[in-house]
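Complex shown without one protein chain; remaining protein chains in place.
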Amino acid sequence: MSEAKSSARVLVLFSVLLGVLAAALVVYAFWQALTANPENPWSSFILSQIFFGYRDMMFVVGAVIWILGTLVFVVELLGLTFTRRGLTKSGTGIANWGVIDVALAALSAAVYGGLLAATAPIVIVPGFTWLRPANSLAPIFGMFFGIPGCIGAAIGNLIADIVGGFFGVGSFGGFIGNFLIAYLPYKFVKDHSFSSSQSIGEFYAWGVLIQAFVSAVYICWWLNVTEAIVGLPLFVVWGIIAPTIFTNNIVVNAVLSPVLGRILYPLVKGRGLYWRDRVRVR
Amino acid sequence: MGSPAVVVKDLYVKYAVSVEWILKGLSLNVNRGEMLILMGPSGCGKSTLLYVIAGLIPWVVPGEVDGEVSVEGLNVTDLGYSKLAGVVGIVYQNPEMQVITRSVKEELAMVPENLGLPKDEVVSRVEWVADALDLHRYLDRDPQSLSGGEKQLIAIASVLTMKPRVLLLDEPTSMLDHKGTSLVLEVVSQLKREHGLTIIAAEHRVEWAVEVADRIAVMHEGRIVLIGEPQDVFSRVDEIEKYGVRPPGVSEVVYCLRRKSIEIPVPVRLKEAVEVFRL
Partner (left out) sequence: MSSGLYVERETFFHKLDPRAKLVWLLLVLVASIATQFNGLKGIPVFASLVVALSLSGLGAGLAALLVVNASAFLAAVTLVWASMYSNQGNLLFSLGFLKITDYGLLVALGKFFLIICPVLAFVVFFSSTKPYHLTWALERLGVPSKIALTFTLALNLLPSALRAVKEVIDAQKARGLALDRGGPLQRLKNHLPIIVPVISKLLSDVWDLSMVLASRFVGLAKRTYVFEPSWRLRDTLFVLASTIFYGGVATWGLQPSL
């Protein structure tokens, strides 16, 4: 028992370390690329080389992620969820939504969209790489508010696109992409309190590393297949946008989300808005 | 007077997240067409009481309700807010959260639309409320551009479109400036005068309350500790001050004089005060 516990702790420590390390590495690698090749840092940036260099493989992986991600989105809206025993009823589908769920989703969306629109991104390369602090909220909304929070993140991102004046066919990828950013930690992190090492460790795995990869690939695969409609060349899609999303989601969520989560969890709990409490009440 | 419109008997209420009971054995009868004003310090449970009568606890806000609450003979706790269209309507404190569309017309049509009423019925209800509250000049405005008082007016109108028999008002003026407050209170007085609605309002503007209320109920720590006609309640200056309610200015002044053993009755309204001092 205690042995299992201590090995779990080691695992947790390991994943926390991994999360922070990954964030630091990404920033460092990009800085290196920038100093080595200031005119065209992308050609030297390791992540660009990976995403773009292996774009055929990324395309296949992306197809799988896209199909799974979209399927999960639809299934969850229908009030079902995948478990080890197959598809089961979740009780959190659209049909089960009451006024609180609508209010939660709408307010999360308005606040997420508002924060994305009203806070200037931290620009690293003008026009290309930036950190958007508000992105730290998506996993938090998912973990605290459940499916309404995930929908809130998706709609909020859509609204930020509309308000910013770059809503288009490509925004569909960002819509479900942001749903998944919220959904992955909601579904796979067991303890959402951010107060145990297991909670934080699992968050770094699902809410940082996996989430960043999944959302980057989901969004870019969509841009890839809609190339003839959206008009972005593959080099830009896999060599610039994919590493940008990946970097942003790793760094922002590794640095801000656990701190935010730790501060906000007791407030959410105290207001009776944590999703597990609400699902049980019904 | 017939049977009361609202009956509350031995009511205990708490929220899912609260430890203690918020309402502790509260009982209250409100007659048809009566206007009752709830007063009491912050946190004494005024809003909680109104939420229960409106069928919101435990249906929207999770909590526990014990005791009997009926409105027009209907058990609201069992039925829940969704079955109470045409029975109870409630207006809240915050005007910003209560207008949620981008046009006043849409705002007023919202309730009958959501009830799925036929189109001509929706239109006639919007017309009716716009006539009743003189809102025609607002109909094409964007509610975002209205003042707080005007927004609150629209919120009241919006609730009236479901034709409630009992109207609940939860501190409708506490977030308004002076002008907005008069606008809203004027409309509430008019609703009582001309439409004979049963009204229960939490409101701390005493000078207004003494003019329009049929009865005043003073709440303290989840119970009603004092209830009666404004005259009776406010003349007990010591007692209500103990419960954290400020009496009307004129009552306070005269009360001070009485302490100096000048024997005069305690007035609660300005015109009574004028009478008193004419002596």
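Of note:
Order of writing sets the chain letters: A and B. Residues in each chain are counted from 1.
The rule we apply is simple: a contact is a pair of C-beta atoms (placed from the backbone, for glycine too) under 8 Å apart; a residue touches a chain by one contact, two chains touch by 3 or more.
This structure is a prediction, so every number in the text was calculated from the model and none was measured.
Across A:S108, A:N178 or A:N249, the residue that sits in touch with the chain not pictured is A:S108. Checked against the hidden chain, the listed residues A:V72, A:A138 or A:I151 yield one contact partner: A:I151. By the touch rule set out above, subunit B reaches the unshown chain at residues 51, 54, 56, 59-61, 81-82, 85, 89-90, 92, 94, 96-98, 100-103, 105-106, 109-119, 122-123, 126, 142, 144, 158-159, 162. Not every partner is drawn; the one left out touches subunit A at residues 27, 77, 94, 97-111, 113-115, 117-120, 122, 124, 126-128, 131, 133-134, 136-137, 151-152, 155-156, 158-159, 161-169, 228-233, 235-236, 240, 251-252, 255-256, 259-260, 263-264, 267-268, 271, 273.
By definition in this document, only the chains that are shown with their structure count from here on.
Residues 98-100, 270-272, 277-278, 281 of subunit A are the ones that touch subunit B when the two sit in their complex. Those residues of subunit B lying in contact with subunit A across their complex are 15-17, 60-62.
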